[in-house]
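Have a look at the structure below, then the notes.
The complex appears here without one of its protein chains, the remainder shown in place.
The block that comes next holds chain A.
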Amino acid sequence: MPYLGSEETVKELKRALSNPNVQSDRLRYRNVILRVIRFMTQGLDMAPLFMEMVKASATVDIVQKKLVYLFMCSYATLKPDLALLAINTLLKDCADPNPMVRGLALRNMCNLRMPGVSEYIQQPILSGLRDKASYVRRAAVLGCAKMQNLQPDVEIDGAVVNELYGLLRDQDPVVMVNCLRALEEILKKEGGVVINKPIAHHLLNRMKDLDVWGQSEVLTFLLRYRPRCQSELFDILNLLDNFLGSSHSGVVAATTRLFLSLGSALPAVQSGVLERARGPLLAACNAQSRELRFVALCHVQQVLRSLPGHFGAHYKKFFCSYSEPNYIKFRKMEILVELVNDENVGTVLEELRGYCTDVSPELAQAAIFAIGRVGQTYSEKCLSILTGLLELKQEQITSAVVQTFRDLVWLCPQCSESVCASIAGCEEHIQDSEGKQALVWLLGVHGEQIPGSPYVLEEFIDALKTEQSPAVKLELLTATVRLFLSRPAETQDMLGRLLTFCIEEECDMSVRDRALFCYRLLQCGVEEAHRVLGGPKSDPSLGVIAGRPEEPINSWAGDFNTLAPVYSREDWAALTATTGGSPSLIPLVTGGAAQADLGSAEEAEAAGSAAAAAAPAAPSPPGPSEELCLVSGPPLSPELFERRWLALEPSRRVSLDWPGGDCLPETLQAALQLVNIQALALSRPHARPWKAYLYAHSLGTVVLAELLRDTDAGGLQVTLKQDPEREEALSSFLTVLKTVMQTLGNSSASLSSHD
């Protein structure tokens, strides 16, 4: 009964362990130790047995030794004083004639995570590095990194580092790779292990001896190396070419990433590599393991960002199989939508239609939205499918279809006629608030084309008391006023009832305010109401923006084969920003800056609600904060940036406080990206002078900035240039930049203008 009387158990085990009769019978002794470890695994506190267990390590039985080592490593942090007693046994084992014992002892000694152990392990590690058995050397090399990890503040031992660089030539491949790993860890503050030409060439020659883990690792380290000339670069490409055909998808991906990086200035090389990697990537999309399949699909999406047609001929590979989990099916559908072209559109749509009736409501809905996205280009075919789906009269499906209709009508005005013809009767099958909102919007905007629109709205108004969602009510208000403008006779009465209810009985303030707003608007006269509410009914140009431009390969090549593509882009940006400081601050600050620019908050609200009323269904209604603050515009190429930078005169010079400490470039970049400042180039963390080039779009101008840090003590010199000149944009850029720096450093920055 381990959980009930654990104290009893500990006592009993303690007795057994110190019983000389048990100790002399090896089988019994080991069985007691086994029980201790079993209890430890189950989560019981076995720390009181530390003394007895340490004694048990003096044995010739290697399994018993391993168990005791495991025990010591697990409890060393809790009992540092007693663990020091174990050191002697471990030290003795480190000199054992059996290399297995030496290796084990050394590895476990380095695993004792407690203060003060480093002075004891230093000597064994150093002799372990020169041990004749590679098993010991492997443990010793990683031991160096563990030692550094234990005391991160202690200065790095140059001798150890040199020794490790020397061991890169070790004949054992794992020792070599471990050296790279250890050096990377030890030197992480200095930017990691240095890969110079001799090392790079040595690694390249050893590649074939390594196992798949080693190969992937070395390929990643080789990213650091920049070949001196083109012929060397091509030699490397030739040498590693075989690895693109490796049987391990991880090695293929690592090779691809390295080639993309080596070819960052040679577009021909990059596209050639992706061409070669297509087969393996597709194969990985059908891998046995779901997780690997998923990762491969994420990478396919990444490649598609730059080369939309890259997998066009293989679209059938992305058809979903019945047994696949949803996370794979979702990705596959996203990819299918991207691969649609004139030839395959029929087949793809037929396939997507099949998913629309899936048992999983999420999947069915996603499939309908996917058809909607295809519909932005091939509207006719998609409309007939979507209309057909309405006949199934199922809640989830109808709701999703109506939402898709709304978006389609907004983007493709030519659809509106057939949409209006088909939505009659939908209201009976829609229960969720998103679906209702979409339907009400359609009825409001296109009410004059839908014969029964006032009566449908009336049903909604009659059911107002039971309606839960404020969003539906808001939508209903706008839609009814709109319909009143186009069909006053039929709508007047119910509009009155609606406004009365919303103003007098509604508890939700936003709904009440909207109702009052509508009321006052109508008081201003029909003309005025028309002007405010009768905006455009569609915006085809948004569709073009939604079909995003091709991105340069280099924008994602650095992330290839990491965690980044596996998360969605927004998730990843949020995750990486977390490492910088409090992430929630940054978006809030931009909002604040925007409001300040506006002058009065009231005005902002009015403009905001007007905009929302005019275009509630736009996929991304242009909110006030985006319009008046920094926006993510078209990317600037480095060449273009340089040309502009040289042509312009500095508009302002400012110095900011350095956020302090080691601010990683990724962190800074992610944080800046979050506020729509693009970082073009950043120096490495400890470079002096440290420089960064940034740019941002705002209020129709481009702001270019250079951050310069000469010395450790000095602050950050910021030079701003602008094209064309616009003072507000400049100050808003500075405010945002300042907040970012402040957030990153968590220290107050002082701003002093030099001009």
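By definition in this document, a contact is a pair of C-beta atoms (placed from the backbone, for glycine too) under 8 Å apart; a residue touches a chain by one contact, two chains touch by 3 or more; residues count from 1.
As a working rule, contacts and distances are computed from a predicted model.
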- Note on the structure: Answer for the undisplayed chain, UniProt naming, from "mannose-1-phosphate guanylyltransferase", "2Fe-2S iron-sulfur cluster-binding domain protein", "1-aminocyclopropane-1-carboxylate synthase" or "AP-1 complex subunit mu-2-like", is "AP-1 complex subunit mu-2-like"
- Checked against the full complex, the residue among A:Glu275, A:Glu362, A:Glu380 or A:Glu448 that touches the missing chain is A:Glu362
- Item | Of A:Asp45, A:Asp209 or A:Glu391, the one touching the omitted chain in the full complex | A:Asp209
- Which one, A:Arg113, A:Lys691 or A:Arg726, makes contact with the chain that was left out? A:Arg113
- Message: Given that one chain is not shown, which residue among A:Val32, A:Met109 or A:Val174 touches it?
- Response: A:Val174
- Note on the structure: Residues on chain A facing the left-out chain by the touch rule are 26-27, 30, 34, 37-38, 41, 43, 60-63, 66-67, 70, 98-100, 103, 107, 113, 133-135, 138-139, 142, 145-146, 149, 171-174, 177-178, 181, 185, 208-209, 211-213, 216-217, 220, 242, 245-250, 253-254, 279-280, 283-284, 286, 289-292, 294-296, 316-317, 319, 321-322, 325-327, 330, 347, 350-351, 354, 358-362, 561-564, 566-567, 571, 575, 578-579
